[in-house]
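Before any comments, here is the structure.
With one protein chain held back, the other chains of the complex are shown just where they sit.
Up next, subunit A:
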Amino acid sequence: MEQADLRKLEAQCVQEEPPFCTAACPLHVDARAFCSLMGQGDWDKAWAVLARTLPLPGVLSRLCHGPCMEACVRSAKGGAINIPALERFCAEQGGRAARTIPMPAKGKRVCVLGGGLAGLSAAWDLVRKGIRVVLHSERPGLDLAREGASPLPAGVLDAELERMVRLGADFQAPVAMTAESLQALLEEFDAVIVDCAEQDIEGLGLGEPDTMTLGTNMPGVFVAGQCDEHVFQAASGRKAALSAERFMQGASMVAGREREDPYPSKLFTNVDDVAEVAPEPVPEQGYDAQQARAEGLRCIRCECLECVKHCEYLARFGSYPKVYARQIYNNQSIVMGTRQANTLINSCTMCGLCEELCPGDFSMEDLCLQARRELVEQGNMPPSAHEFALRDMHFANGPDCALARHAPGEKTSTHLFFPGCQLTASRPAAVRAAYDHLRAHIPAMGIMLRCCGAPAHWAGRTREYERSMDELRSQWESLGRPAIVCACPTCQGMLQNALPAAAVVDLWQVLQGAGVPESVKGADMELTVHDPCTTRYEPEIRQQARGLLQSVGVRVREADMSGNLTECCGFGGLLAEANPELGADVAKRRADSLPGELVTYCAMCRDMLAKGGARISHVLDILFPDPSAGDLAARPAPGYSRRRENRAHLREGLLTDLWREPGDPPKPYEELAVSFTEACLATMEQRRILESDVRKTLLRARETGRRLVYAQSGRYRAVFRPVAVTYWVEFEETGDGYLVHNAWCHRMRVAGGAA
């Protein structure tokens, strides 16, 4: 990722945009933080928020009419937050801002002509920065005190003027203003600010002040206060002060000032689920403490986080995509040291929901996929992240599981059944039943057992993915380019992408055309559909699956987050491999969020949500039930070893039953008589240790005689490192076989040794 790409990505996420109120406030008060503190009744801290931003805070907090309210998104849900009333209450609590420590004098002097709120605000800002100010006015703030209904209590203005004097403001009598006197002042001072509320600037040759800088025809002279409301006057004083400062420093007068005036925030805040609450009415004497808290609590503290709210992964890492983009960018630029974001990169489910929800179309999927590819490319991908999944893919594509043939007795294929390696692993009987049913209606239905390559794609292993696809493509071509019938939406997406010349259809549609088994019609049940995240942009597949369910009498219940808003089961992007705990949490959250009994049309979703605690069927469980297999919706997801065996047995069964070919002879390690304790099987599953790995280890010990023994118990330990992982097995001998009690593994190895 280049720096420019990062900037572009960051700009897509609006979470850090200011809230609408702050953007609309002429002085950009952090009203969100203010409201939140008011809601907590923390008047002192709330006051500190105001005092940090407002010039003459005691005055402005009581005088502002609240243009921020026009932008408040609460308007749509009861009414805008009454921030001006809150500010007044807060000021009345006598909140004291932390003492300002005078800045070291900068040796600069500015002359301010006029003591309205613009002139005073300009002077306020300048003296706080260590710039000396001489302010000429008949009576600073006279206007404010004069107003009949002024809500300014006696003494407030004076206290703030005194503070300015302490910081180096010098209040002097007014001076006559002419073009010449301005020129003279410019010689004496470094800049001059004219508050035109008290001064007439006609005929001075200053011209119309520039809207962005308030600069005039006379360089160094700035004109503020050309507006009515107090808060706008204060803002223009602040603007003039900033211009004077830049002028004195010789800095650019315009750079980075686009957002000085009120502007529309780019923030997005979803208020769909916000309940309507009417504003707290303001009594004559203003809010009391309870009312102020209640009004503060009405603020919904605008932010976006649309994606984070719906994604356990995004929530888990404690931030949001803009921050993640930066972390991932930094991760990639590390040469020496720890790459902190590897787990972040490898935990994205790549389900596309964030992009769908995001107002700026931010895609964590694209970001993480690119980052994974780069890690792989640089040789920095943690080996433990995806190796197990890739091994599984190789196994599915290897001689034990893979198959590509015309139907028995056929010389060609019009169609090719592609069940996918996960359905084959999860419920091989359903694959077999579906294939038999399909051939009864479409005789030239070939079959291809293998993995679609999704694991390699998700792991960022581009070359491995392409190798697998090349092999798949040539098999498909040698079968005469039949139409591919997919039973897994992930496979379907992968194949559509990689074989643009192929007709790829979903099994649900084909089954509807072929007709469903008579025996399952009239299934009288109501099920909630979980759409696999790979169908987010495949409305037709979603429709076909529903249609198929309805055709056998299932009443389909729709969940809130379904269709293009569906949430991932926790398997996507290989999350469950790289970060098993999070994968389990994602599955559980999704399972808990869906009402009633569930149905889906992806074998991996079915197994993940079953692990997450749901009662869930695969569409094919309903179409091809198996009385001998018991309650299919309640069946546990098979473990890793079982999944492998299921694939191998399916292939073997097809070969012997349909093609009358003998199966492969068992491998020597398969012939050992091995049993496992229950606890050991659970441990192995959690540690991703396969029964075949254990068997190979036992066989190795038998062949070499190398093992450890514990004399008292008669237990043995053996070790074997087939490739990248060392396996340890603790066992006892039982007559002609073995009982395995425990197994563990590690990747580190003894230099030059067996382990």
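The criterion applied here is as follows: contacts are C-beta pairs under 8 Å (C-beta built on N, C-alpha and C of every residue); 3 or more make two chains touch, one makes a residue touch a chain; residues count from 1.
By our rule, contacts and distances are computed from a predicted model.
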Subject >> Omitted chain, identified by the protein name its UniProt record gives, among "EF-hand domain-containing protein", "DNA-binding protein", "Manganese transport system membrane protein MntD" or "Recombinase-like domain-containing protein" >> reply: "DNA-binding protein"
Subject >> Of A:382, A:547 or A:563, the one touching the omitted chain in the full complex >> reply: A:382
Subject >> Option from A:263, A:537, A:659 or A:710 whose C-beta touches the chain left out >> reply: A:710
Subject >> Which residue of A:36, A:342, A:363 or A:600 touches the chain not shown here >> reply: A:342
Subject >> Hidden partner chain, residues of subunit A it touches >> reply: 337-340, 342, 382-385, 687, 705-712, 716-717, 719, 726, 728, 730, 742, 744-755
